[in-house]
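One chain of protein is taken out of this complex; the other chains stay put.
The first chain written gets the first letter, and so on, giving A, B and C; residue counts start at 1 in each chain.
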Amino acid sequence: MTSNLLVYLIALPLFGSAILMLAGRRSDKWGHLFATALSASSFGVGLYLFSQMLSRSGGNRAVTQNLFSWISVGTFQVNAGLMLDQLSICFVLLITGVGTLIHIYSIAYMSHDLDRRRFFSYLNFFIAAMLLLVLGDSYLNLYVGWEGVGLASYLLIGFWNQKPTYATAAKKAFVANRVGDLGLSLAIMISFATLGTVSFAGVKAHAGQASTASLTAIGIMLLVAATGKSAQFPLQAWLGDAMAGPTPVSALIHAATMVTAGVYLIVRSNFIFDAAPTAQLLVAIIGAITLLFGAVIGMAKDDIKKALAASTMSQIGYMILGAGLGPVGYAFAIMHLLTHGFFKAGMFLGAGSVMHGMDDEVNMRRYGGLRKFMPITFATFGLGYLAIIGVPPFAGFYSKDKIIEVAFNMGGIKGVTLGGAAMLGAAITAFYMTRVVVMTFAGNKRWDEKAHPHESPAMMWIPMVLLAVGSVASGFIFTHGNSLVNWLAPVVAPNPEHHSEMLKPAVVSIMALVAVLIGIGIAIMKYLRKDVPVVAPENVSIFTKIARRDLLQDDFNEAVFMRPGQKLTQGLVVADKALIDGAVRGVARMTVGTGSTLRNTQTGFVRSYAMWILLGAIGLIAAIWVVTL
Amino acid sequence: MNSANWLTSLGVLPLLGAVLISVLPKANDLLVKRVALATTLVVAGTAIAMATQFQRDNVNFQFVETHSWIPSLGINYAVGVDGIALVLILLSVLLAPIVVLAGWNEAVGGRWSVKTFYVLMLVLETMMIGVFASTDVFLFYVFFEAMLVPVYFLIGGYGTGARSAAAVKFLIYSLFGGLLMLASIIALYVLSGEQGGHTFDINALAHLHMSSMTQNVLFIGFFIAFAIKAPVWPFHTWLPDAAEAATPGTSVLLLGVLDKVGTFGMIRYCLTLFPHATKTFTPVILVLAVISIIYGAFLAIGQTDFKRLIAFTSISHFGFIMMGIFAMTSQGHSGATLYMFNHGFSTAALFLVAGWMSSRRGSSRIADFGGLQRVTPVMAWVFFFAGMSSLALPGLSSFVSEFLVLVGTYTRYPVAAVIGAFGIVLAALYILIPVQRALHGPVTEGNEHLLDLNLREKVAIAPVIAVILFLGFYPSPLLRVINPAAAHSIAQAGYSDPLPSIDKAGK
Amino acid sequence: MDTFVAPALSYSLLSPILIVLGGAVLAVLVEAFVSRLIRPVAQLSITLGTLVLSLAQVFRIRHASSLTAAMGSVAIDGPAILLQGSILVIAILGVFLIADQEHFTGLAAAIPGSSEEREAVKSGEKVTEVYPLTLFAVAGMLLFPIANDLITLFVALEVLSLPLYLMAGLSRHRRLLSQEAALKYFLLGAFSSAFFLFGAAFLYGYSGSVSLAGIHDAIESSPGNIVLLLIGMSFLSVGLLFKVSAVPFHAWTPDVYQGAPTPVTAFMAAATKVAGFGAMLRIFYTAFENSYWDWRPLLTVIAIITMLFGAIVAIAQRDIKRMLAYSSIAHAGFLITGILALNKSGLDATIFYLFAYGIATIGAFGIVTLVRDSSGEVTDLNRWAGLGKRSPFIATVFATLLLAFAGIPLTSGFIGKFTIFSAAFESGNKAVVVVGVLSSAIAAYFYIRVIVLMFFSDPVEDGTSVVIPSFLTRVTVIASFAVTIFLGVFPTPLLNFISSTATFLR
Partner (left out) sequence: MNPANYLYVAALLFTIGAIGVVVRRNAIVVFMCIELMLNAANLAFVTFARINGNLDGQVMAFFTMVVAACEVVVGLAIIVTIYRSRRSASVDDASLLKR
């Protein structure tokens, strides 16, 4: 089934971005509105396609559009083709929907920035790239979007790049992503070498014939790609710094959409992972590690955005874990992705509005008792909070508990460890999110007198409200009658045989709730009962110190990659001059030297010349003698 | 126009322009420049017209033209193009007007008059066309060597810094390689004489009977010449010096076109004439290629000067091209040829902007710049764009070629491809580090009053950007021309694409 | 006791030589009897007239071939005609340079710096002995490559050498150097010709005949004592290799080239090489043909040493004339490879190379005569800096000639190198080809260095300037420039003519 509307999903925002770029300052007046309109219209197209989809039965809901033959050399045939199926439509709606809300929010948030127009053209560009990522019908098309969003995030993180640290953060993000991209491109190479195709359909069709080894290789490479893009261990280090970007960016790119691309990639490649258990297990393990890693960092952060970033990392860890659990997990991974999209974006926008009110103060130790000053922000943020810690009946409860449950149900050591990790993560999540809420909205005010906290304009709180609605309702909607699971069934093909339930869902939920309550309790003990010092106490345990230093992730990279790399580079630069070029110059110098030495045979004394001739003659005789013997 | 003499006319046009310029009054620089620009535009137009006549699926040389030149030595003036040569000729003639327009004032302050500069330029253009078009090995050699002279004077006469030293280094290096090739050519000549009549016709020589020993020796003669031309580690040290000293325009032609003669020669001569030797040496060459990729990237990261940095990035890119060529798969081959074209444009973009930056700032040291994005947004953007195309961002032309090379190599030589792929990461570093230093951060002093691009410069760079974008999304026009030729040259070398492993398993 | 038979001489075939000799005698008479005022003009016109006439004769008999022109003592055949032609053309161009009297002392016999020398200079005396000397030398050169027996060979050698010894001493400026050059050239020349003669004696002893044909037959039937042959061959080679300045018999070349008046240098650098190699070609291709197993290895070694030595030492030179001298040594090496080839293509290539190289050399030295300061020519390379600025045209021509020496395509030098190397390769001497290629790479370096000096370095303000060339000099320079380019682009006519005519008569 084909549809020629798909291209418009991408074309509209791309067009907007291009116009704003070319028009430059001339479009300062209307640029932001234009961009928002285009994003919204793209959302409209998405909705229309969604409605059409609903009108068709499960099997043939997917639509494709083939634009032209992009690269065609020998057997390497890649079309510029788009594919919209049940999986990608979820993303399309999330991207365009949340995206549009954040456009609107940014109109107000960025109103004082001289370069707002440029900001919006970036945003549009991001929307287009992200849509291409989820709509591309082959790994190579996905790759284009994949790096496109990378570029967008680079540009947006470095939006205020006159600040060197921000510029560095942007560079860091790009490079880390490139490492992931390396994985993706290798995956594509392997799949072409083994399967002779790189289109999703093709790979899906032939995956069965390929050897497990090569499929595992592909899977691991895809996982590398995912870790890069989704800030998973060990490529997670860039996400925290990425908070240098304007808060709407953090909400859209580094919470709701781009960072979840890794999850999309893995779920999209279910046919590979299902056939490569090792790779799949690795995915689950990475997810588990990261969800704890992020959670731990989250506990120690005083910068509200960094705390949220850490929690994003952790939540995506849940998704990856879910995706790593195989057919039963894919749907829940996606579900958590969507719900997370709502509540995390909402909370980021909330954080943004707090910063807006506190003239860009990000240190939570300088907040406190803000709830009466910005009630709406508090309300929306609170709902998001309840959602993320997984309190029923909020969205997080449904999605996260499902993942924990499925994890336990893997059975055996695997089940216990993964499930346990997820459970522990839930508790920690509850702790640090409570900490955030308490430090920000509750307790005594700790900001100095210059700050005049105030509620943000409607332009900003309306999107927050809408997202809050999402974070309340979405979970219920998705799980009501297994709607999302069934919806995604044609894509991810859950295997019918039912797992031996190690634990009943109810049990899992109760355990989870208990864990959450413990987390909340400790947090309240620590931060509500005693009042929070304005400067972070130094006399803390080594663990806290390490956690504050992001578990030494940067120190590690620096020690293992950066410094040796720099040494190597300097060494090579010297070696190039000294050895290679030196060798060349040496030969030249040697020749000249020989010349000036031989020159001295020309003594100027005629008798020595005569001597030469005489010796020459004798030499000739001697030689000719030898020759004839 | 009679299709037989397309190439000759193409080659003669710049010469006519040169003659015309040389009779113009010395004083009137503007007129000289205009004539030069007009000439190059006419040539470009003619070339495009010719390209439309090219039959894509015909793998034989087209627009063939043969006149006996030195019959007593069996030397002919024989020209003709296949898809690969055609693409490279297009590259040369398209870059020429851009270079003229972009470097509108770069001839000023040279040793000699502006006139001389453009005469040399146009003569060089003729040579470039000739070197790609000739199908007679001797003729090729003549162009190959004669081409050095104008470049030598362009670098030494109009460059900056240690220009004459750089020029000499360039010339000696190239001459040395050329002479080794001459030895091989002489051997070919003698062999052809022993096997029925002296000839230099590439097709005839391809059927020469040679012992594998002979093949290897002669192959080395050719290969070193080409390896020096397309600087391959460890023959590269002339390039950074030359690129640093030469004017931006010259550098564009040097890196963008002249160095391609090396890689082109590998395809056209090494592969066609010495298939067995090619097989023998492929492992060594792949190692060299991979080293070039990584080594070039690392040195690029380590450079403190824009021009040297770009030079080293090119060394890295030439590693990719060579890898693609000697991977001996249709993807690798087409990718390599496409890479040559794309690299021409992305380097052109990088070098022209770098040239504008340094001419405004009076220095090409990266450290002297800072915060340009605030002062000169357009220039900064163009540089950033050029950088992105240099690091092969998907959606830009160079991505297509780089990925084809990698995929094509992987199917036959996975290890080389995997190591080479790390160039992708390093590329991000060698582009983003200078971008951050020069464009981002606060405006450092000395840069507050730099002027942004003027209209002429915008007009000059616009087509480059357009081409890079267009080919990024729609490379087919070129690929359709390249593919048959590439497939042909692989078949000639006695290779065929490896099958996907599942099919192999099936067999 | 049979009756005396008058020798039968075919004068028309010998006419080129006879004309030149006649002209020389006439010139001597003029020197003796014509008044000083009109002497220069008269001499110049006589000399040129003679040479042109002789050239015309050569052209007239271009298809002739005879062994009996002078009772078998000379061979008139293709190579002979070609070489004589080249020599005459070069000689004419050389005389054009010599005609610029600036270079010659007014009174060769005067002590440098003595009162009578100053007198001579003041009275604007013009030396004109140089013309008859030139003519005699030319006559010797014409005879050398066609001589078909050892006697004629020796006589020709001396006839071409003796005048050159004297001419080397005629420079106006730097008299002492000039005289020293003459002395060295003379002593070493005589020394080497003694070897030549001794070698000739042994060859005669081996073969019992002084004619090359006789030696050839003797070698074929190899009757006599091989030792005699070997000694004879090597000593004869000493004399010849000396003339063409091959290492280790080269030592005179730089000194003499530098000391001699530049026009003379030009003349002898170009013409002597042609004559010398002409003779070598004939001897090695006809007389020694069958014993090449004996001499080829030696000549190979000498060729290699010569190429490398010339190229490498030239790099270290600071004086343009010395540099050209060493470059001529290197070229001698290249030419020897042509002799080594010992096949038709080698013969053709060598003849082509000789002509191309001779013409280019004349032009190069012609330009050297133009670069002067108050005290005459400037040969110090450093003072050539920025010549390209002072007079672009001259610099460009010189650069072109240098590129020709370096063997860059589209110049005669390239075709020459290519043909001669391919001939050597054909004959299986791959090593020589490789070394040749390498040494031309080295050689390229110092040619390029001069170009850099002329174009890429700024002029030093020390009064060095390029004088407006006299008409004749201009003709020489332009002619050699034109020929160099023409032969680089359209060598076909000459190549064809050579390959169609050049076959030795035995």
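We take it that a contact is a pair of C-beta atoms (placed from the backbone, for glycine too) under 8 Å apart; a residue touches a chain by one contact, two chains touch by 3 or more.
On a predicted model such as this, the values are computed, not experimentally measured, just so you know.
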Neighbouring displayed chains - absent chain, whole complex
A, C
Among the options C:Ala56, C:Met71, C:Ala190 or C:Ala431, which residue touches the chain absent from this view?
C:Ala190
Considering the complete complex, of C:Phe104, C:Tyr131 or C:Phe154, the missing chain is touched by C:Phe154
Check the options C:Leu166, C:Ala266 or C:Leu472 and report the residue that touches the missing chain.
C:Leu166
Of A:Ser111, A:Thr165, A:Thr603 or A:Thr628, the residue touching the omitted chain is A:Thr603
Hidden partner interface residues of chain A, rising order:
599-600, 602-607, 610-611, 614
For chain C, which residues lie in contact with the unshown chain of the complex?
108-109, 111-112, 150-151, 154-155, 158, 162, 165-166, 169, 175-177, 179-184, 186-187, 190-191, 194-195, 197-198, 200-202, 204-205, 208-210, 254-255, 258-259
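Rule of thumb we're sticking to: only the chains that are shown with their structure count from here on.
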Topology of the chain contact graph, where touching chains are joined (line, ring, star, complete, other):
complete
Chain B and chain C: spacing of chain centres that average the CA atoms, whole Å:
45
Rounded to the nearest whole Å, what is the centre-to-centre distance of chain A and chain B, using the mean of the C-alpha atoms as each centre?
37
Taking each chain's centre as the mean position of its Cα atoms, how many Å separate chain A from chain C?
80
Touching two or more other chains - residue numbers and ranges from chain C:
445
Set of chain B residues in contact with two or more other chains:
172
Quick check: in the complex, which residue numbers of chain B touch chain A?
172-173, 233-234, 236-237, 295, 298-299, 301-303, 329-331, 334-335, 371, 373-374, 388, 393-395, 399-400, 403-404, 406-408, 410-411, 414, 417-418, 421-422, 424-425, 427-429, 432-433, 436, 439-443, 473-476, 479, 483, 486-487, 497-503, 505-506
In the complex, the residues of chain A that touch chain B are 68-76, 80, 140, 143-144, 146-148, 151, 158, 161-164, 167-168, 171, 174-175, 178-179, 181-182, 185-186, 188-190, 192-197, 206, 209-211, 214, 568-570, 572-573, 576, 580-581, 584, 588
Could you list, by residue number, the parts of chain A that touch chain C in their complex?
588, 591-592, 594-596, 598-599, 601-602, 604, 606, 608-610, 612-613, 615-617, 619-621, 623-625, 627-628
